[in-house]
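The complex appears here minus one protein chain, its other protein chains still in place.
Order as written gives the chain letters A and B; numbering starts at 1 within each chain.
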Amino acid sequence: MSEVRTLDVSTLPPGAFGSRTLTFWGTLGIVIIEGTVFALAIGAYFYLVTRFPAWPPHGLAAPDLRWGTLNTLVLLASLIPNELTRRAGEHVDLHRVRIWMVVCLAFAVAFNVVRVYEFAHLNVMWDHDAYGSIVWLLLGLHTTHIITDFLDSSVLTTLMFMGPVEEHRFVDVEENAVYWYFVVLAWLPIYGVIYWAPRVL
Amino acid sequence: MSALDVNQSVLSPAGIQASAIHSLWSLMLWVCAAVFMAVLAVLFVALRRGTRNRSHDDFEPASEAALSRSVGAAVGVTVVVLIGLLTASVWTGRTIGSLHAASAVTIAITGHQWWWEIQYEDAVPGRRVVTANELHIPTNRPVVVKVTSRDVIHSFWVPNLQGKRDLIPGYTTALWLQADRPGVFRGQCAEFCGMQHAHMALDVIAESQQQFEAWLEAMRQPARDPSDSTLRRGHDVFMHARCAGCHTVRGTEAAGQIAPDLTHIATRHTLGAGTLSNTAEHLAAWIQDAQRLKPGNQMPPNPLTEEDLLALVVYLETLR
Partner (left out) sequence: MMRRHDPSIGGDLERLEETWADPNGWYGWFMHVDHKSIGRRYLLTAFGFFLLGGVLAALMRVQLSRPDNTFLGPDLYNEIFSTHGTTMMFLFAVPVMQGLGIYFVPLMVGARSIAFPRLVAFSYWMLLFGGIFLYVSFLLNAGPDVGWFSYPPLAESLYTPSKRADVWAQLITFTEVGSLAVAVSLITTALKLRAPGMTLNRIPIFVWAQVVTSFMVLFAMPAVMLASTSLILDRLVGTHFFDVEHAGDALLWQHLFWFFGHPEVYIIFIPGTGLVSTIVATFSQRRMFGYLPVVLSLVSTAFMGFGLWVHHMFATGLPQLGESFFTAASIIIAIPTGTQIFCWIATMWSGRIVVRTPMLWILGFFAIFIAGGLTGVMLAAVPLNTQVHDTFFVVAHFHYVLIGGAVFPLFAAFYYWFPKITGRLLSERLGTWVFGLLFAGFNLTFFPMHILGLHGMPRRVYTYPAAMGWGSLNLLASIGAALMACAIVMFLVDAIRAYVAGAAAAHNPWNAGTLEWATSSPPPNSNFPSPPTVAGREPLWENPPGQAVVVGLRADARDVLVTHVLDAEPDHRLLFPEPSIWPFLTGIATTVLFIWSIFTPWGVVYGAVPVFVMLVGWFWPKSAHEGGTQLWPFAHRMLPRPNETPAAGGAI
């Protein structure tokens, strides 16, 4: 047997945070996929705009600004506890993680509730015409994201309270927060399109 | 290809647009054939060399720099050839796009599952002509076809004259074509449109300006009143069986809008958008059960008595 050199990796840590983890790249993949869906849906919206002299067509009223704007504020505000959760995760600080995740969940409940009012004040039904369809689609797509984000955050929060809590879970907490960022930031262009495009165009 | 009985080919153009495209095709064919042969020849040599290298221990590998130069040169040639082809393509497109003229005949074609509605426009509404499944055009005169669809997407394609154009509901686009010589050119729907996409053809009859004008004038005439008892019977069957609900025969009370106009059905060469030749037997069979001849088409079977059917066919045969 010839001499074989070795690379001993036993001293390496059993995990990491941020872009060094596999989970980060997985999350990034999901963000690309869903970001593309949003972008294309917005593209479809503007494509339909070009097909009509007036927008919204047939003299429909634009969606009421109130609830959408309120929700934008709630979503943006949720970024604060979200960032605090992320940092608590990175610091492997269970106590803080618990506190801030609960706060995040409270925000999630709030924006899911406001979302119901948003739907009610779009001033068009999905089966009225293609304008109604695309507006409902945009809002519906984003709603599935805030619902699923709410659900997986609840599961994770439950886990963090019930245990057994492994060190490894703090990486999940961090990645969950990264995804939350995406869900909130993706809302901004959608908000602009749903609520402002009909007013500006 | 064996003796072609029907004119439906890109390779025998009969109009300036089709000719321009045909020239582009020839260029593309020869250039691409040359590229193909050249690349495969080099591949063959490379294979020979490579296999020989294997059996020679003293083999001197070509220097990487020399390889880089060759590959670079090949890419350079590719770029040049491609720019050439692109130029030819754009230039042909421009040429075809510029073949407009004010003197054009304007024809509106609407696609239906699975037949063609054809309307010759005229400034005077009373002089407009509606027909179906057979297009007459004058030779040596630009024709503009405005296409759209009432149901699904179809595509209007008469390869001897011009490239195809989709008929899309909600859109109306204009396609220019021109026949350089008289003849019958077959066209066929080229966009999949459901069950009977295969049987959605039309004949384009290119004829001299006088013949065309005469034909158009004939088309403007309404149907004549039936002149004997058989014809009257046939007429009545048509009006009282369901025919009149779907079909129009101008000059009678039949004014259905959802099926081909039959005012001059007897002048047409085919039935069912090119499915059958227009003979009395075929007509009778079609009326009895068009579903057997063109399964899935929108015309229901018509159980008529022998005499009624006969009278109806005789009547339809007079609609010239």
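Here is the rule we go by: a residue touches a chain if its C-beta (ideal position, glycine included) is under 8 Å from a C-beta of that chain, and two chains touch if they have at least 3 such contacts.
This structure is a prediction, so every number in the text was calculated from the model and none was measured.
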| item | value |
| --- | --- |
| Residue of B:L47, B:A101 or B:A218 in touch with the missing chain, whole complex considered | B:L47 |
| Touching residues (missing chain, whole complex) on subunit B | 1-6, 8-11, 18, 20-21, 24-25, 28-29, 32, 35-36, 39-40, 42-43, 45-47, 49-51, 53-54, 59, 61-62, 64, 67-68, 70-71, 74-75, 78-79, 82, 85-86, 88-90, 92-94, 96-97, 113, 151-153, 155, 157, 159, 162-166, 168-171, 173-175, 186, 188-198, 295-296 |
| Touching residues (missing chain, whole complex) on subunit A | 1-22, 25-26, 29-30, 32-34, 36-37, 40-41, 44, 47-48, 51-52, 57-58, 90, 92, 94, 126-134, 136-137, 151, 155, 159, 163-171 |
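By our rule, only the chains that are shown with their structure count from here on.
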| item | value |
| --- | --- |
| Separation of mean Cα positions, subunit B and subunit A [Å, integer] | 51 |
